[in-house]
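Every protein chain but one is kept in place in this view of the complex.
In order of appearance the chains are A, B and C, and numbering begins at 1 in each one.
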């Protein structure tokens, strides 16, 4: 019998019932005015999630990877130089995409587990006195390491260097779960996906472009058609799409956005922070450490280091096989060294306790020196504590 | 935002996705042969769940209460005497129904928390030398107290008294979750509902009749039409219903039965036992006791006694209000004295840990002397232990 | 491949997507305040559909047949006399129920195809100078013959005879599809089901009781527990149920009521009338006649007479087998003489055309002298005509 546990992978996330049902809509004519009633609330709602007044939003039947390609191909030309920080698997993959698209990537390396070194970015840009660098690529939340970087600091670094480079931010695993300030940070292109904070099935790339990024579009020499935002913009102005939109997923996005607003964006972020902090205390309770350094620990995913000589992937394998529960494996440089607990999207404290409880059982099964209940109790204490504090604050 | 936790009420239970989707079927013509493809697997599957070779199965668009009425009205006449044991709220309600239907109820009282006293049943039947008692009413699993009674012992009591009374068993919260042996125990009428072990939404009364019970139908003087099993039997023989069947729920039942058989009935019972035993160890870990006496503790619901002076209903209220989780309140004589944890239906060890974890937080919130993690850890230890043992046994 | 056509049986009907999804809800605690948010809108909405200010509404996990039993057992005692009109299969079955419940039924016979003869009712009541008759039973819409009767005339007949009998009306296949005036007609008990005008799956009996009917409840001697409205009333006052409610179906009812009100009850009735009138013109176009006499033709179901010597059931069989479409067979006295086209619930003109088109093909396949397109064209002409007229009226 297939009994369904929640998943604790760092996306796709657990989906709210109402979002799933909204995706499950019957066929409509996407060339009729019915579609505009889906499209426009999506564009407006995403803009609000980005905390932007005027970002141009473009949504593709694709994934976050397609969102990266949208950012690059609509603004850059072959041979253009970009400055990119590599501190995990997803920043690495974005760099790889740049190289395969013929861009000249200047890489700032940072340890897997560290955040973006804003000072190094500033140094690199200061050194670029000729302003050869066209764009800075930053991964807001490194899903591989559970590291959230300070994008405001990256913006300050660019400003301090007085450099005109565009700022592209991968917010796939942060947007709609953690605070993201498109306008305050003067982000030029933001990239998100449907299957993380938006609590939808995978299948949408969600992007936001600033006026400066839009100004770069005509001169961008990289070829693109499917991801060309000019076609999107022209079609959106008529409430339509340049090709067949993923209507059901967009209807789900409309509902997800309404749910996020009903809970309140700040309450959504606070919930993610609370659940994440409980996870972090559980990890402490287990006597283990996170891959992410203090100060840059993500509220959407925690990568937990296992002791030397232990293959962290076994935890994921045993959890799936013996307990029917999904956690994330380590990727790239930290493969086998960490396992990842996703804690984003449609999630409650109660669900998180079941994830922590199973993780404990698996670790004990595998001989790790973890005491049953130790992590759960630490998380419970925080979930209670915080609850009391919030009530006091609200009173 | 409405984030969905599993429920821990003693029914309706959490439903498997496949069962929900099967219920969600489009309209079909219930007078066409399509319906027989749903009806017959339901009748056959329920019979197998009852471990019966030849019980006649009747399924009504109703609830367990309707199933009780089906049992009574199809076999008894006004003024008939029945012998009924009262050891909780649901046995009490069945007695009330008997009285409202003009039956003469001889009540064997037992403490709330005790099982059916087979010796007292035997004594009462021996005393009934004139065989006035037409039927013995037994509640297999008292949902109000978390007590499972020994129906085999009741059968032995009847036999020992050499009494011809029929044996009616309320198995609403046991059937499909705990072993039920219609043929071995020579049950005459068994009553179940859709929303417990069958993992369906509420809306079906499921009953089984023995040949002896069927023989009583023609002479039964209580009026009935909706619940008349003669109309059902006649219609079933043509693959149809005497009125409009609850087609979607029955399609769900067909799927649920297939899932139960795929897991294996004994494996289903073992899973319920394992989850329940973990709950019992958690209650021990909290330093609390169950309403049910040792030896009669149910594998589908646990009623947990709270300290004197404490209103157990507060636990249910706070769990719902602050943590979005549903537990069961105490009913009748134990209202305010117990809260109930339902652990039946579509449930995993992992889900149960989240229920125990939240119960702990709520009890601490309410000032009860419970240590966070204490119950969860006790349950985890059992869930692990048992897992290892099962593997050893299987090897 | 199972390709889904709409059904044209006289219930269960085609269901709107939103209603199906509302039924498909996850488990909630039906003893929590969440349930009251479903219950109360249902009770209020049903009352509005009945056009009543103060009818007491009771909803059972059951069917229309259970609704009949609710009406009888809550108001009458064994041996009570009721006056019932028999003009079709469903009025026949209600009479049968009365007899099986020990009531003394005085039957007014009317031809199958005729409406209720109000004059005969008046005569019978005048003759009952001792006021022995406790209740008059009337079937508003005979689903077997497609006959709608004039309940206002029945009320006038009772009044003209100055008789105190209660008026019970079976509105299973009329309520929510055709005008029903509980207060104006001074109906005492109205009975409906979920699977007709309410566009839900089967599984709910929906009843309304007048103050006079409520006054009869305490004195009613027929035994009942499952259908006892006293338990319902007591539980409703606390936002709860005396047993487990069919939560999902009630959530669907809440949505269906909202849809009916959004369209507007009068618009719903007008749509049913328009679709039905198109069907009647199609039947004319085929050169065939309806079972129902002129003036009493139902807006929810049409029973079409086939030529002598022809087995009308073949139409239903062939439509299902060769075209995957469901129509209704003739029942009782008109079995084999009519086939029935259901046209109620969630239905559009366009869907109806497909039903008429298939019916034509089947009749031609079976050698009936019907011209392809003849009925469809007649219906189209009316659907267009009416549309133009409505626009003119609205301008």
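Here, contacts are C-beta pairs under 8 Å (C-beta built on N, C-alpha and C of every residue); 3 or more make two chains touch, one makes a residue touch a chain.
Just so you know, these numbers come straight off a predicted model, no measurement behind them.
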Listed residues C:77, C:289 or C:354, member touching the removed chain: C:354
Contact residue for the chain not shown (choose from A:101, A:155, A:271 or A:384): A:101
Residues of chain A (touch criterion as defined above) contacting the omitted chain: 4, 7, 9, 11-15, 20, 23-24, 26-32, 61-66, 68-69, 78, 96-97, 100-102, 193, 195, 201-203, 222-228, 242-249, 320, 326, 328-329
Chain C residues touching the omitted chain (full complex): 1-5, 16-18, 259-260, 262-263, 268, 322-325, 346-351, 353-355, 357-358, 360-361, 364-365, 371-374, 376-377, 380-381, 383-384, 387-388
Residues in chain B touching the chain absent from view: 17, 21, 24-26
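Just so we're on the same page, only the chains that are shown with their structure count from here on.
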Greatest separation from chain B - chain, by CA centre: A
Whole-Å gap between the CA centroids of chain B and chain C: 35
Centre-to-centre distance between chain B and chain A (centres being mean Cα positions), rounded to whole Å: 45
Whole-Å gap between the CA centroids of chain A and chain C: 54
For chain C, residues that touch 2 or more chains besides their own: 24, 26
